[in-house]
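For reference, the structure is listed below as structure tokens.
As you look at this complex, bear in mind that one protein chain is not there, while each of the others sits in place.
So, subunit A:
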């Protein structure tokens, strides 16, 4: 077994082959495009480390006992300098959350979000299966940073990560014990306020109200972080902020796990540096398996981009923000030229409408209405009012729900109108494309498809 130390991780960070849960290891076609931090065990051995191997590979965590290790505020300062941003989709600065929770009154709770509800993404499940101890290290570091008394790992019922995370937990004795909560497998159940609500009342529904950092689980200050974010936190605690910034860009530092699916040769989960152009990311996955027209970036609540726009676009928060777009969940789905983007979007919208918690009117009624408009458009129904009605609805729904579910769905719909503008016009004129009825590319849970 090759032992990779922190120093070696830094210097060798760009030399290994891609990682995939679906395909065997192979040589990367793009030299220097990858960074191996989180998935080193898999790259080296093709399997997860047990606790001993994990500590040999990454070194032991610095002491997390009060008075013995690095002071809490210095740890948070280091995370701030590292510029770590959340890996669950929103990209919020982790140090700000840590600071807010640490400053709030009451014994804090750390909630690790490993639900990964978006069907286009499998990076969190991959991480938990291949590097469970890195996630648990991250939870321990977060607990120390905010002086938490309790830690909960949230996984969906039936999650493939349940068994490996239970097994990893059984090997450890952390200062703050971690319990696993099984969350109902609904799309919005893994939204941050829904998790807090679930752990407080048993109802996995988003809420309005105070921020979790101030009044979260059972009224206590609560840190909700994605499991990959926590794994990066574990590495920053070991190797520091300068090391962390050796990968990525100024505003999107470090590496990220990225799920690449659709019409590529090797669909799977890859660890990449922020800043990698989307075309290079697709090359990591063996390149297009047939000629492409567009990619969906950021999951079901993300954005359709025509390949002409996406190709050179670096995968960073700042490059997407410059286009007025969210980077979203790190996932890419490649859509071939011989596919119907309008029909794909209609199907996704039907699913997202169905997954509305049904609490807020604009979401409960707006999403089905928009989904129905898209279904009519996909079918090539001639309706002179259809596009006007759709535009009006897209303008009226966002920003009016308790959570961002309606905003994300509407953003995805709006991006389809612009990415597939020619097709949209043809469909609206009663000329649906010939690919509308074929097997879809956007992954959705089976019961909804």
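By our rule, a contact is a pair of C-beta atoms (placed from the backbone, for glycine too) under 8 Å apart; a residue touches a chain by one contact, two chains touch by 3 or more; residues count from 1.
Going forward, contacts and distances are computed from a predicted model.
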Message: Which of the following is the UniProt-recorded protein name of the chain this complex doesn't show: "Zinc-finger domain-containing protein", "ABC transporter permease", "Ferredoxin" or "Sigma-70 family RNA polymerase sigma factor"?
response: "Ferredoxin"
- line: Given A:43, A:159 or A:207, the correct residue touching the omitted chain is A:207
Among A:292, A:402 or A:417, residue touching the chain not depicted: A:402
Task: Pick out which of A:46, A:361 or A:430 touches the chain that's been left out of the picture.
output: A:361
Message: Which parts of subunit A face the unshown chain closely enough to count as touching?
response: 207-208, 359-363, 365-366, 369, 393, 396, 400-402
